[in-house]
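Below, a portion of the complex is reproduced, with chain positions unchanged.
Chains: A, B, C and D, in written order; residue numbering restarts at 1 for each.
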């Protein structure tokens, strides 16, 4: 008996050490190719310039009766994020069930589902945006579609994993009541995964707000374009203003989503 | 009437859960199944409503083979069998009422149940079931706000609301205090008597088995080693079900 | 009677929520030129652009291997830094680990604040300090990873089972032992999974790296795109997909092992 | 090939969609669309919508799929788009010339600009030959001013811009200036005069750096239309732009926001030099 314990222990050691060595090799490879960190002599000057800009934000940009101001672009960003997240949170559900190992009889079915989700995720937002621009032209709608499609990949993955982690005892109870598949899903599984669904969706929403800033690059609307121009033009006071806007908005969103999460979980 | 015909169940990892079981349970009986941990009690119970698929043999309920039932017929069969689980298996985040109502889903169309459009009578049935287990005022509490004993009673209410013809209860009183235990067992017994519902209960406790059962079935290593009335179930019988008065080391090393 | 009232109340609540959601969606679509018909009309155009990406330029594969490796390398380092900093933040932001609001609220605030800074801005901030190139890219990735991992990990920590924590209190463990024996084993699986997930995001985050002049696949993506060489673009996408699928496989293996 | 136009040249816009990317050779970048839209709307009598982006691909694709009518395209992108049949040039933007010594504007309106190789005064690099073995901060390989023109110029002088120097790629001319200033690179090709962008933060930039050579003239940004636009409207549009450039009020607006000082008629052959350079760049590294 002691013999088997010793064997198990040795096996464990071997396993652990192989993993450690593999990881170590990867890290040595990763770090060996990197240039040394060094601070630039001009860093101080630059940081000063940046911070003085951030500290003295360009309040004129906050509101402009013409409408090309912080408020409007932020609002547009919000629209894009809301609708993009909404689309993806609905479309991702079938993908999530498809990709969850415990929802499919055969492992390869869920593997295919996982692959499809990866493929969706891998498609860069910018190229998606380009595709949708070819369909609907530049503007927020293209941004919404790009974001909505892209987010399916992430939400589907996270949802799928929370389905995999689920406790199945209550679905057994439903089964024993003679419920069919859909009823089991609705009464036993949905209430269980709902909190993580909501939580991930809200999380994705926050990310989308940030991603929507990037979509500005391709004219898909939002705060992205103004931010990039301000950065490229080294107008730090405007960058500061935009940053304040984003922080305030995300903080409010965060507060609201925390409240919702508390209600639901 | 429930009839097992040469039923065997082998788990994917090779464990023999049931080994050639033959047994007939008549309408209205109150059967208590006893046996060691890992003997196969749960497997036996769960085979009845096909929460576990059996490997060979056939189980016939009221003349119809549930083993061969497919699709709607299977759902119909299951609807007529209520189950009470050891760990309640409630949807913790839903309200008590919703949990009880979920016992009614087998009676209605999918779309109707999903939209929550249960007919008035169903709500009355559910509330009555809750009343019967003395939990009416908790109907709109979330299930996870209840104490263990209360949760167990919700799961009984769910089985009641189902208006089943058979109730299966897998260790319904584990982790309940003696008084709650008594109450749950009394409930089951009373319902059994009043409605003539066939009741099959897994129990760990010899005294409870003696007190409530009309028939006792002993299981060991997937086989039925005793089947008889309470009077026949002497102390000797029990120690044979549980194996000889075992030395601890032996028994727990080998089992589970 | 009381039960009925409660039922009505909960129905009301649901109705109000539903209406609120509809209003928000409606306002958003009104404000952003949503038009389903234009989408349907435009699908052929989208299809033709998509077809331009096919077939992928397979010969380009070997050409982008080096930049791909460089991207992976930067993603590894960035994710590692981010994950390491995220650990204390996730723990110190959790109500069930730190009992005092004076600690967990500020930590949460900082965590949330950092998370709000757009990647582009991060990149722009690091360039003057670290110079143009890989280092600035890595730091931008680190901060970004920190935001992603810390948030997810903190939620995982808050959701753990309290039982083992009590058990560790009962054996007289000090706070650090308590964390290592009570908290860590319970969250390690999610933590690893989130970290690998973030690693995957970082491999895809080529755009940020390109912006600070760090090398890697992002640069090639930009260049081929600008020259309208869509077949090469799709080669790069497929390459990334292969890498991501491999990461995904590793991640699933880890999750299975750890859960 | 003209894919989208299908040969018909009679598209009459009911609403004009314009895509605008603030040119990288402007020293103030602004993301404002409304002022231009207003000016045009007044002159054309139909609604005008301007989209500001930082990326030409989206404008070209939108034009190619009939989702955009007019695009402000830089020379290389114009050439690529034209050869795909996605765009025809109407006008070129005019700017005041720039003095490469101090970065100040001259008062001459021109429809071209230059790029040049910027180095630090203390780098010891005097001529193209000295660049051999040095580290150069290029822009993308598609950048006219940041890669194509200066690289071909070097090649002509006998220095291969890929084999004889080590290159890094930077995003944005401001980054090029900073990289030179911070000694991240020895030299960087940037338009004349990109130093204005960073002059506020680094007041020494004009004192510390200079150009060692200038490239040939690079045509300014185009105003291009989708090819199926009816000729009547092509004329109407180009007249409107020229008019805005000449109108004092309009001039002030395009100057302050887009740093354009006017618009001049243009034709496709103006860009043959770009095509020529694009061909020559293929020989680099070979």
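Quick note on the criterion: a contact is a pair of C-beta atoms (placed from the backbone, for glycine too) under 8 Å apart; a residue touches a chain by one contact, two chains touch by 3 or more.
If you're wondering where the values come from, they're calculated on a predicted model, not measured in any experiment.
Which formula, in the displayed labels, states the number of copies of each chain in the whole complex?
Counting every chain copy in the structure file gives A x1, B x2, C x1, D x1.
Keep in mind that, in the parts below, only the chains that are shown with their structure count from here on.
Work out the mean Cα position per chain and let me know which chain is farthest from chain D.
Farthest from chain D by mean C-alpha position: B.
Most contacts: which chain pair?
Counting C-beta pairs in contact per chain pair, the top pair is A-C.
Where the CA atoms of chain C average out and where those of chain D average out, how many Å apart are those spots?
One centre to the other, that is 36 Å.
Calculate how many whole Å lie between the centre of chain A and the centre of chain C, each centre taken as the average of the chain's C-alpha atoms.
The separation of the two C-alpha centroids amounts to 5 Å.
Can you check how far apart chain B and chain C are, centre to centre, with Cα atoms defining each centre and the answer in Å?
Averaging C-alpha atoms per chain gives centres 45 Å apart.
For chain B, jot down the residues that touch at least 2 other chains.
none
If you look at chain C, which of its residues touch at least two other chains?
Where chain C meets two or more other chains at a single residue, that happens at 42, 45, 48-49, 128, 131, 133, 225.
Inside the complex, what are the residues of chain D that reach chain A?
Answer in residue numbers: 17, 19, 22, 24, 27-35, 51-55, 57-59, 61-62, 64-65, 67-68, 172, 174, 178, 181-182, 184, 197-198, 200-202.
Once bound in the complex, which stretches of chain B touch chain A?
On the chain B side, the touching residues are 49, 51, 75-83, 85, 87, 89-94, 98, 102-106, 110, 113-114, 155, 158, 162, 168.
In the complex formed with chain D, which residues of chain C make contact?
42, 45, 48-49, 127-128, 131-133, 210-213, 215, 219, 222-223, 225-228
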